[in-house]
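Notes to accompany the following structure.
A protein chain is absent from this complex, but the other protein chains hold their places.
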């Protein structure tokens, strides 16, 4: 089953790459070479591009050539940015995005589980209502706005107060260079990115916990004489996990694939989103294409992981495949 | 016999247990193994047998809620073995099932009124037009009355009902479209005997009035005796005896049927209890059914031949068919 899933994944990715290729290179009526070369390119450059991408050859050769440059030789170059190698710059951006994302994900999972569980257990009380309103506020605050406000507070307005003086200037510090600096630089972005998801996940978890508490098996668990803690964790939470985890996988995939764009821009983090953003502004076709492909691969991969997790978590799904 | 409404021919359903990674590798569980039977239009076929012998699985295969592993299913003379969900849809209104575990087949988030009327809303009425609101409401009230649920129950959720009430919701749902065949899986088991009597009477009245055919799966043999015209007995995935209900109950041909009937506890003071035949030996598992006659490990009459040669289902007189080398006369 694992193998089959993997095969499917590769198949879907190949499909996506063909699609992306067609969109960028075979849209009728436009000369791809001109777009790749950028505005105001000289005829020499144009000719170089033509040759480089094999535009004088049949479509499938172009496709293979492109795939080779993307995956085998990795020497796809950007013409707009005069010779910037696309693949290395993506590889450079990935750790930034992952750092941002993993920290935020840890934060949002931990906090939203705490919120969801507390709200479900105190259902109907003030605590529950307060938490849910907070969650709603979190969901409805736009990321860039939160980011800007955070910057305003920690970078300029109150930067000199004792409370925020530790906050370093915007930008990324590699983990391998300076772990403490890495952490300091990312705390605020993490919180910013996580807020939306904390609100969302807290609410979802509360709802599915409450639903789980209606099930007969909770009654059985209590009848066995189990403690409330065990009933909560092993029975209610465990069965609610299925929704939670699949949601998480999909969101995570989408975020790795460039969903962190706004956060990265606001905090000046040179991640994949940032790269895409710049490329879009310059109409840097090779970079856009590479990031689109990279993003869609992550979405497909996380879909596959979610499916596997889903099966691992719910025997009814797992065994139905047999 | 009139033309069969539902026919199974050499039907099998296998489940694979354990994956490539489990110790011992995947195993095949033969839940239903080569069952042939026919249900005539307008009759009630009782299906009894040991717990876990494959009755529910057979029922689900017959209404094609499961894909079958082998053999054929024919409904109204048409082969429906390999029809896809889309092709089955127009047949669904005529082919209904009442499930064994009432609460797990009812969506906990829907109100009872929605649950019962769902089939009315998703399937077009006679003449292919969608049903109107008023029509649906009238039918809903009829159905609630028929199965003895009060009107004020309409807005409740399934978890607010008692076990027997949930079971009646399932029955009302299956009756909503006046199907031509109902597979009723243990559908009166959670009812007290008085309500049970009402439901059985209801089933029989509907049969008289609309000619509904039933495949009636039950463990309560007195109920089976009351409602079914013919009875089939299953053991470990296959049918071991079929026959006219009265004959089968009075003169069971197969030793398993005999043992089963002897274990029925009796409530009526006047009824003498049959001499109890206690089955000895291990209950075999469908994972590795015994060779020869599947019942030989527990059969009081087993001979050498039974251990080697599987008996075929054959005519043993009086319209009874039995799969036994040494059937009772």
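Per-chain residue numbering starts at 1, and chain names A and B are given in the order in which the chains are listed.
Rule of thumb we're sticking to: contacts are C-beta pairs under 8 Å (C-beta built on N, C-alpha and C of every residue); 3 or more make two chains touch, one makes a residue touch a chain.
Simple rule for what comes next: contacts and distances are computed from a predicted model.
Matching "ABC transporter ATP-binding protein", "Ferredoxin", "Zn-ribbon domain-containing OB-fold protein" or "Cytochrome P450" against the UniProt entry of the left-out chain gives the name "ABC transporter ATP-binding protein". Of the options B:84, B:128 or B:265, the residue whose C-beta touches the omitted chain is B:265.
Contact with the chain that does not appear here is found for just one residue of B:41, B:111 or B:225, B:225. When you scan A:69, A:206 or A:235 for touch with the missing chain, the hit is A:235. Although one chain is not displayed, its contacts with chain A can still be listed: residues 124, 213, 215-228, 234-235, 238-239, 313-316, 319. Residues of chain B that touch the chain left out of the display are 15, 17, 48-57, 100-104, 148, 150, 152-153, 160-166, 168, 186, 189-198, 200-201, 204, 219-223, 225-226, 246, 249, 259-260, 263-269, 271-272, 279, 282-287.
Rule of thumb we're sticking to: only the chains that are shown with their structure count from here on.
As a whole-number value, the distance joining the C-alpha centres of chain A and chain B reads 50 Å.
Note for the complex: chain B touches chain A at residues 15-17, 19, 26, 103, 108-109, 159. Considering their complex, residues 1, 211, 214-216, 322 of chain A touch chain B.
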